[in-house]
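Below is a structure I'd like to ask you about.
Not every chain is included here, but those present sit where they belong.
Letters A, B and C mark the chains as written, and numbering starts fresh at 1 in each.
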Amino acid sequence: MTTAHPFGGRRLPVAVLGATGTVGQLFIRLLADHPWFRVTTVAASERSAGRPFAEAATWHEGTIPADVAPLVVKRCDPAEVTERVVFSALDSAAALAVEPEFARAGAVVLSNPNCSTINIVMAIAPLHRAFGLRKLFAVTMQAISGAGYPGVASLDILGNVIPFIGDEEPKVETEPQKLLGDFDGERVRMAPFVTSAQTNRVAVRHGHTACLSMAFERHPHEDEALAVLRDWPGGIAHLGLPTAPPTPLVVHEAENRPQPIKDVDRDAGMSVHVGRVRPDPLFDLRLVCMGHNVMRGAAGASVLNAELMAVRGLLAGA
Amino acid sequence: MTTAHPFGGRRLPVAVLGATGTVGQLFIRLLADHPWFRVTTVAASERSAGRPFAEAATWHEGTIPADVAPLVVKRCDPAEVTERVVFSALDSAAALAVEPEFARAGAVVLSNPNCSTINIVMAIAPLHRAFGLRKLFAVTMQAISGAGYPGVASLDILGNVIPFIGDEEPKVETEPQKLLGDFDGERVRMAPFVTSAQTNRVAVRHGHTACLSMAFERHPHEDEALAVLRDWPGGIAHLGLPTAPPTPLVVHEAENRPQPIKDVDRDAGMSVHVGRVRPDPLFDLRLVCMGHNVMRGAAGASVLNAELMAVRGLLAGA
Amino acid sequence: MTTAHPFGGRRLPVAVLGATGTVGQLFIRLLADHPWFRVTTVAASERSAGRPFAEAATWHEGTIPADVAPLVVKRCDPAEVTERVVFSALDSAAALAVEPEFARAGAVVLSNPNCSTINIVMAIAPLHRAFGLRKLFAVTMQAISGAGYPGVASLDILGNVIPFIGDEEPKVETEPQKLLGDFDGERVRMAPFVTSAQTNRVAVRHGHTACLSMAFERHPHEDEALAVLRDWPGGIAHLGLPTAPPTPLVVHEAENRPQPIKDVDRDAGMSVHVGRVRPDPLFDLRLVCMGHNVMRGAAGASVLNAELMAVRGLLAGA
């Protein structure tokens, strides 16, 4: 099922901020053939501004879409970028300064939450809804693409594990409570669980894996948990959004899955994979989850959010 | 300080069971220049028996010690192997059948505990002694050498994480309680804590890393824990055993250590490395530990045990 | 352009020999949605025979096509396998024994040439046709998937180069002359050039890279060579075969391409990539070529061959 075209067949003009970086390039690829959106402006740092995109960007995969290649790169300034829908691929520091300016200027800014958090939240959301999560241990093994480009030096990670990722653990310890919280129209009431996170970098290209142990208010049996995970439709499956995967949560039965190499590219990287659901000697349950950090965990999630806003009429004035 | 020679200058003849495999070869290398022991018999499977060792074994690193190369491989049978000190590099199945036969025949059999367990136990032992461990979450990222040779297929692990290692989690969930338990002369009283383990295989050659979260009876402050870890002499430091590392537990201050690539070879792989000691939002403390799975976690540990038995006079009749 | 359906809309029943292995599984995936062929029999070793395919095979990527999963595995015997078109994924030893039996029984057997050779031949074919190749130095860096599964042990290749692949260099030194030779209806007259090959295994999943240096009869200038490579249509582009890539030879301008990670999956792995075309201080030209060893170099090539035979009416009686 595919939903009706929210803009009556016309592709809505959108801008990409931070367009020359890896996430920016991914936005451009994801939107190249998008039925609803069309990239009409690319913006980046001063260094790139004023040059044709094809010249300013070191394009990483395949070839630059023909209609984006000749665009002249603009500065990340609402005075220059007039689209009302803006995908941001800026890093935290730049985002903090620039995104509020666009919001104040009336733009809808679609930005990425933490890529580890998204995948974990996808896996625990149905369990939390059903059983009331109270305690969460999460140990992650994160892909190098999560650090951008050039990112992690090969001498640091080839044949190695780095048991630390700067600023990552605080995010994984606070964002899930927010994403699974309640919005009362004014503010978010945090979901009432506590998270302990340990984050590691491993020699994987794409795909963040997490080992989770969870204590719930209503102590579910392993089979109940499996049933909930398998039957979870996601909240938006009925909408037929172009970027939505057929099964947002793929539950694996093989004892050695999910694995980045074997599972990360399924459904264009938009599914989250769960496996090894089993009882925990200390808490109620444990499981392994894995998702594509740059697709489901970043650019793909933003595009999906924009699609959801579109069918809900929230981009109408845009 | 080095202890007096326990055998009056003479090197004690020892045998290696499973001598053609990787751990067997490591025993031979470790004992090649050992001041107290000398390999006089190599034993292996039927397939290798009767052939000169240099021909029966595919030697992996460097060159075969000159006095071992010409030895004719014997079968793993107490009738053929008459040394009274026997290092076993047999896998679990063969060990279960063969090792008791040697024990019954009067031999001292030195065998390997689980390689992940040893490293974790080294890290938690001083904390347990000081504060009384009650709950332990352990998520491991284990090296490919832990699976022997040929072991893990390269297609399975290159650029990947495998969130499962056969039979490993039950071992890590039961052996620490035993190793830290009390021996009353007859049996071991298990240490009173519960362990939840999730074990993963990663693309690392040597060095098992573990992320631990721990709850203690006497809820230590992070600084108390650090002091205990830093000051821990190990139980055998004063004995000056040849294979003992100068510091059995190396405590790292850098927030991104320990790392297999940077730390695993220190002190010939006999130290265990601890880092990121910090409070845990759910339990009392968390930390990262890492140790060499084939040295400290296997062959090196057996040789050290033999040295300890030697200075305690337990190999006297051997 | 797509050609007319050679079998009038009906999908021709075909068998896969060695169906449980990695190349066999790839055949099954490639033929799952093929417009002209349909897998109706899977055959494998005695060990698998008699069991449902889904149970006999350890399926590696995604899920088993629904119509193949329940097929009962047969033995590789023309008495049991009655399809007239047979895709063989047998290794050399089994192939030598089994394939002639099928041929004698009247089957058309499609089998894989050497995977390194195919990619190199694709790159040198247009140059040989235009300028007359006389001498070829080829040094390869080959992917682990070229060795099948389990194939290369991870301890052997992680962070390593193995400067030797069993039986590979003789193939690369003799097969190109045959593939580029003339068939006079009875036998192949070898192309008159001499090849020196050195083959290496590297830590790459898919994609064999080769550095070539070439001396030609008509000493082409670099620009002539580039023009010939860029303009090369391939011999079958006009036929619109389902598995044929849009551009059989992709010529790269960036000085650091082709690369396995960036280029191997283009056009479903059916293109061969050429880059760094430049003069050689000793011979006339050198270049780097890279292609997907299991697609263009193995299963994909066989399917393409079958398609070519189909449109030429060679499978009519099948």
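One rule holds in what follows: contacts are C-beta pairs under 8 Å (C-beta built on N, C-alpha and C of every residue); 3 or more make two chains touch, one makes a residue touch a chain.
Note that the coordinates shown come from a computational prediction; the quantities given were computed from them, not determined experimentally.
All together, the complex described by this structure holds 4 copies of its single chain type, of which 3 are visible.
Basically, only the chains that are shown with their structure count from here on.
Once the centre of each chain is set as its mean CA position, chain A and chain C turn out to be 37 Å apart.
The centroid of the Cα atoms in chain A and the matching centroid in chain B are 41 Å apart. Across the assembly, chain B contributes 158-159, 203, 205 as residues in contact with two or more other chains. Chain B meets chain A in the complex at residues 135, 137, 139, 141, 158-164, 173, 194-196, 198, 200, 202-205, 207, 209, 211, 213, 255-262, 275-276, 280-283, 286, 288, 290. Put simply, chain A touches chain C in their complex at residues 60-62, 158-159, 205, 261-262, 266.
Here chain C touches chain B in the complex through residues 144-145, 149-159, 203, 205, going by the rule given at the top.
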